[in-house]
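Of the protein chains in this complex, one is absent; all others appear in place.
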Amino acid sequence: MTTAQKRIMVIHGPNLNLLGKREPDIYGHTTLEAIDAEIAEKAKQLNLSVTFFQSNHEGAIVDIIQATMDHENGLIINPAAYTHTSVAIRDALQMLTIPIIEVHLSNIYKREDFRHRSLTAAAATAQVAGFGARGYLLALEGLMHLLATSS
Amino acid sequence: MTTAQKRIMVIHGPNLNLLGKREPDIYGHTTLEAIDAEIAEKAKQLNLSVTFFQSNHEGAIVDIIQATMDHENGLIINPAAYTHTSVAIRDALQMLTIPIIEVHLSNIYKREDFRHRSLTAAAATAQVAGFGARGYLLALEGLMHLLATSS
Amino acid sequence: MTTAQKRIMVIHGPNLNLLGKREPDIYGHTTLEAIDAEIAEKAKQLNLSVTFFQSNHEGAIVDIIQATMDHENGLIINPAAYTHTSVAIRDALQMLTIPIIEVHLSNIYKREDFRHRSLTAAAATAQVAGFGARGYLLALEGLMHLLATSS
Amino acid sequence: MTTAQKRIMVIHGPNLNLLGKREPDIYGHTTLEAIDAEIAEKAKQLNLSVTFFQSNHEGAIVDIIQATMDHENGLIINPAAYTHTSVAIRDALQMLTIPIIEVHLSNIYKREDFRHRSLTAAAATAQVAGFGARGYLLALEGLMHLLATSS
Amino acid sequence: MTTAQKRIMVIHGPNLNLLGKREPDIYGHTTLEAIDAEIAEKAKQLNLSVTFFQSNHEGAIVDIIQATMDHENGLIINPAAYTHTSVAIRDALQMLTIPIIEVHLSNIYKREDFRHRSLTAAAATAQVAGFGARGYLLALEGLMHLLATSS
Amino acid sequence: MTTAQKRIMVIHGPNLNLLGKREPDIYGHTTLEAIDAEIAEKAKQLNLSVTFFQSNHEGAIVDIIQATMDHENGLIINPAAYTHTSVAIRDALQMLTIPIIEVHLSNIYKREDFRHRSLTAAAATAQVAGFGARGYLLALEGLMHLLATSS
Amino acid sequence: MTTAQKRIMVIHGPNLNLLGKREPDIYGHTTLEAIDAEIAEKAKQLNLSVTFFQSNHEGAIVDIIQATMDHENGLIINPAAYTHTSVAIRDALQMLTIPIIEVHLSNIYKREDFRHRSLTAAAATAQVAGFGARGYLLALEGLMHLLATSS
Amino acid sequence: MTTAQKRIMVIHGPNLNLLGKREPDIYGHTTLEAIDAEIAEKAKQLNLSVTFFQSNHEGAIVDIIQATMDHENGLIINPAAYTHTSVAIRDALQMLTIPIIEVHLSNIYKREDFRHRSLTAAAATAQVAGFGARGYLLALEGLMHLLATSS
Amino acid sequence: MTTAQKRIMVIHGPNLNLLGKREPDIYGHTTLEAIDAEIAEKAKQLNLSVTFFQSNHEGAIVDIIQATMDHENGLIINPAAYTHTSVAIRDALQMLTIPIIEVHLSNIYKREDFRHRSLTAAAATAQVAGFGARGYLLALEGLMHLLATSS
Amino acid sequence: MTTAQKRIMVIHGPNLNLLGKREPDIYGHTTLEAIDAEIAEKAKQLNLSVTFFQSNHEGAIVDIIQATMDHENGLIINPAAYTHTSVAIRDALQMLTIPIIEVHLSNIYKREDFRHRSLTAAAATAQVAGFGARGYLLALEGLMHLLATSS
Amino acid sequence: MTTAQKRIMVIHGPNLNLLGKREPDIYGHTTLEAIDAEIAEKAKQLNLSVTFFQSNHEGAIVDIIQATMDHENGLIINPAAYTHTSVAIRDALQMLTIPIIEVHLSNIYKREDFRHRSLTAAAATAQVAGFGARGYLLALEGLMHLLATSS
Partner (left out) sequence: MTTAQKRIMVIHGPNLNLLGKREPDIYGHTTLEAIDAEIAEKAKQLNLSVTFFQSNHEGAIVDIIQATMDHENGLIINPAAYTHTSVAIRDALQMLTIPIIEVHLSNIYKREDFRHRSLTAAAATAQVAGFGARGYLLALEGLMHLLATSS
């Protein structure tokens, strides 16, 4: 890794490890492994270093966000269910000074009412939602842009 | 275990490990170990295989629900406090295609207002509440019935 | 009837007389007569005396609950639509000192929002919901248990 | 224009004509003309035909969405203030069968409470928010992807 | 440790491990280690035994509260983000019979609206808020007083 | 009965027929029969003719209110549970032009929240609450006064 | 009655039996008998058989709706006060597969707030409101049209 | 036009110009042109003069309502999306002294929650909803009746 | 005064000193002086000692309630505007152990919505409302009854 | 016009063109033309240049506010119905850096509840309400003062 | 004082005695004494007699409003904090028949949410807000106009 290479953390929230295995009509057929591979591929083209993390544990996601702080240049996070319930993740995100992109696979406004409320959104820099797995690649590109313009 | 034997997972949520040790006027005097023994006894009579799990961690409960998916025929869950706050457990339950029985020891409508709202209920097949520890045995029976009629 | 024989009242609320005849995707194909026969059968095995009552009238249900007071040992009630609107039934139930099991055929949390609020639940001892007609038999068993442990 | 060339409509809602001229701390320094030029440039690379439209009139936006119906392959819309108040635009969008990307320059969750509610979001396919003017280019790319996978 | 020595548990909730490292305008410049050292110092003067615990995991905090039950004489807890979302911690606290002091570094009424609602407060004995790190020492003193008057 | 004798209707709502028999800590030990006897006694002193009616049926109460219209000079009603749920009784009361006194045995503001809302109160002329059975006699006296001043 | 003759049930809810006798400024001067005569007259012209029913009892209205099921081709109902409070009538209506027209004499949006909420409306096919007694004739005509186009 | 001929204005709100072309399962297959032709036909039979107006612009609808004031005898309006959001149209309608019939093609109570609230309804004389295109003809007839009885 | 003579305090809240002088259509034509004279007259008949107090100051009313504590046998209070806003008066009333009758001249359910909420009602023993000035005499009688039955 | 002459824009919202012609009990008898003449007269005395604009179109009002930006020294606006529904006008006003006076003819707190909520008020500098047409002249004077003290 | 001279009362609510001494960024630098001097100066020009009153006591403000009734021709009041909490002041204002102008120094819509709700506004004739101390002079002028047109 050269000194110029930027580092990106990608965090997947609860139940996303089952992507492509359950409820494909909502979440599509692509597995999380396939998504991560695509992200890795694109990151390589962009000369980025990427780290992946998935957990069903709210606390583990807070831990990894904290660990991200001094070692990464940007964060892409899909908080999934914790989007709507976690003040702890919100607080952790708010302590970061790097750009944060929140990704949702589906358009959450087409789902149940309680999914329209977001606790984490105000702590993110930007959002991408409704593009399915492709949303992560758009987020990566958008993040590149934010890094370029803020540096 | 014969091929005909059905497998059931029983999940106990946060603080239930203290059953029978604290606040007996709300939760009764029976310990969780005693309850599990009763369930195991009844399961044996019904030629069922049962696995037990208790955790105070929301993420750990999501993990075990996911692990349940391809190995169990039915799920009995008492989400306890997470009944009212966990979208992650709801999402995990919603990915299951096996019958799910939600059990509550007490009648939650006799307790504080915030316990009247349930996030997990819509993801379960059926509910049993207010029978104390006996509710698990009724749930087991009801589950047997659902398995019999859906197969 | 010997002195030892316990007496149970079973009350069916509005529109349940049409069970098995309308909207089978919500309520199943079994008629109320068939359900009552199953309950009677099981009651016989358990040496219980059972009385059945169905009405579409809120006031008639209050009348029968009052009449139940001094002659029955337990009550199983499916208040149906009145679950969500009747303070009168709640008040009548609250005057009883015998165990009361509230039964719902479907999981009311999977239906419209206004069905998530229950006025009668706080006046019942326990709930069974989502097992279809089988719920009555589980309620009967649970009631037996409550009678046994409280006597 | 060859037969293969896809057509995209880009609609900018009220007050966006002043972009880059007012409140740069919220909306940035880039003018709408500059943004449209960037979009046109990128569209050319992608062999897309793009049409631009801006209006402060809710009705005029409904008119242009209707006109879009049979002539365009995709729609990018930033409804601005009408995001939060227009059922008419939502209804018009809901009649379209082409992919719709909703773009917001800023992260609306960091602004006033009444901007957290969106009437149009449920009628869009996907959202991109918080990337400033760059969001339009990400939307264009995402739209290309949606067109590719749905055709 | 003599038999007379009282034992106190100090629990720090999510993100408090970053105290003094991030957002000093909200949380001050003192690190958690420094705070714990101050508490330990004061505890020594008061002839108290103190144990410290910090976690970002809701479940881990429930675990440690349960473990506290039979071994400690008092509890000081700063539930941080979980103040506003955790019924599980509330339930665990409610099972304790020892005095519980809830500490907040900042005056939560000066922050966002969703931080004005507290789920854990009703399960605590007393609160200290807005004194920064000093609040822990006041809590310790107050706890001493409660232990003295209740014994 | 002389031509000068005024006629009063007294209506008791659902479950009041059990007064003095159930939950005496809320409703007192006096039976409805005893109350009616007291009212009749006092009415005799005041040279009033009184008719009594009790029903658990909302519709029956509407029927009797309608029947009251052209034959009575005043109405005393304790709608009990229907206070909080019946628009039909409210509508019937609103059609009367005679004075209506609403009586409640207990102070409803000391009971559950849903009892603080009254649908019928706006259709009555006056209220008496919290005096137990004595409230009816006060209502009778107040009614006499209203009849005297309005004639 | 020839085989071709369609059968219509007309149900009037609580207090409508007093039409034309009370509060004419809200409900007009026409009596229910006169309205029914007009409906009968028009039905005769249209070769329809009409049955009339009025009750102040929610349960009786549920009974008659159930009885309607297999004998009538269409239903016109003015649920009056029960519009706003009866889930039981809604449930009964929802079991019908014939067209249902809900009629209101006055424009309920000009009256008290609690009359703006309708529980029965979602179970009806169509509504006519604000035309006074004439609304029933319009409903009859509209019903004819629905029967014609659906048969 | 003889002096006796009454003049009626018919206003169609946003997106209704697409009737019969989009979402036929909600709005039916008839086009607005066909509806207007039917209305015109019926108006001719009734010796009425009718003017038609459709716009997607809230302001244009306010303009035409104002223009209606001194030249028309009655107004039929389907405000569509503006039903739920326009105080301006409500204010304009409230200034009219002629009868106003509000028409909705579908039963809005069967659609999304935000469509259950109506701002314009209180300013209309009467409503017809759920009859599809036929509702306009019923409205015309009802309007004739109102004109006849008020003159 | 003999030892047997009971002492009653009568407190009139803000603006009641203007009774009979302003807005007679709401409050009647009787002045506060006349009301107090009537109360005094009746008290004399009942061998009661009465003290009167009126103030527009919330704090002064709290002062007098406190002073009442050890010197009076009963309290009649019309908190007027403070009914809806004063927690301080509620707290003071709650400290009394003597019976408290809350009086309102008008039926507050017929007035503005914010007058339907009562803070003081839960701290009173009973209420009398809607009888105009006569309500005080009924309250006095009811108070006598409560004193008689509780002593 | 000398260089010293200040320029003022006066914007009248929807339905204000009918002032003095409709509902005089709410809005008074003065026409908009008369009001503008009075304003012009007063402006002349104050050596101000005034431009008038009225529209029923939300978008047209946004257009004119934008056009105002670089050519006017102050703005007087009566948004009428758009006060309560227009985020677009609020956004446009917020982009201005000149003083803005919001005028309402009537006291909106005496009208319907939905008129108590204002979306535009937070974007104005000051408000004048309830003085009828005279309010514009007071606004003009107040604006003069603000211009004098801020320059 | 000549008979023609009109009398005006000016009431300043709680904390306004500190004007110009605290929080000048919200309330400006002018003291209350300076404001009163300006008002007095202007009143003299207009041949008005003015009385000033300031109090931090809700009850004292009610007292002075009552005293105003028969001796003043108009009232200017800045209820400050009591705007949002005092039903007592509202009731007192409502008893006046003279014109009342409510003044606020700042635009309350730019401040905290709880300041957007006004209890006193509905009892005033008109409002002036956001002009700082100058608002009182505008109010005086507006009051003169109201007195002129109503006499």
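To keep things simple, chains are lettered A, B, C, D, E, F, G, H, I, J and K as they appear, and every chain counts its residues starting from 1.
As a working rule, a contact is a pair of C-beta atoms (placed from the backbone, for glycine too) under 8 Å apart; a residue touches a chain by one contact, two chains touch by 3 or more.
Predicted, not measured: the structure shown is a model, and the values here were computed from it.
When the missing chain is restored to the complex, the residue among I:10, I:92, I:108 or I:140 that touches it is I:92. Where subunit I meets the chain that is not shown, the touching residues are 57-60, 62-63, 66, 69, 85-88, 90-92, 94-95, 119. One chain of the complex is left out; on subunit E, the residues touching it are 107, 109-110, 116, 118, 121-122, 124-131, 134-135, 138, 141-142, 145-146. Although one chain is not displayed, subunit K still touches it through residues 13-15, 17-18, 22-23, 55-60, 80-82, 84-85, 114-115.
Definition applied: only the chains that are shown with their structure count from here on.
Distance between chain centres (mean CA atoms), subunit E to subunit K: 49 Å.
Centre-to-centre spacing of subunit C and subunit G amounts to 32 Å, using the average Cα coordinate of each chain.
Residue numbers of subunit C whose C-beta contacts span two or more other chains: 57-60, 85. Of all possible chain pairs, those that touch are A-B, A-D, A-E, B-C, B-E, C-F, C-G, D-H, D-J, F-G, F-I, G-H, H-J, I-K, J-K.
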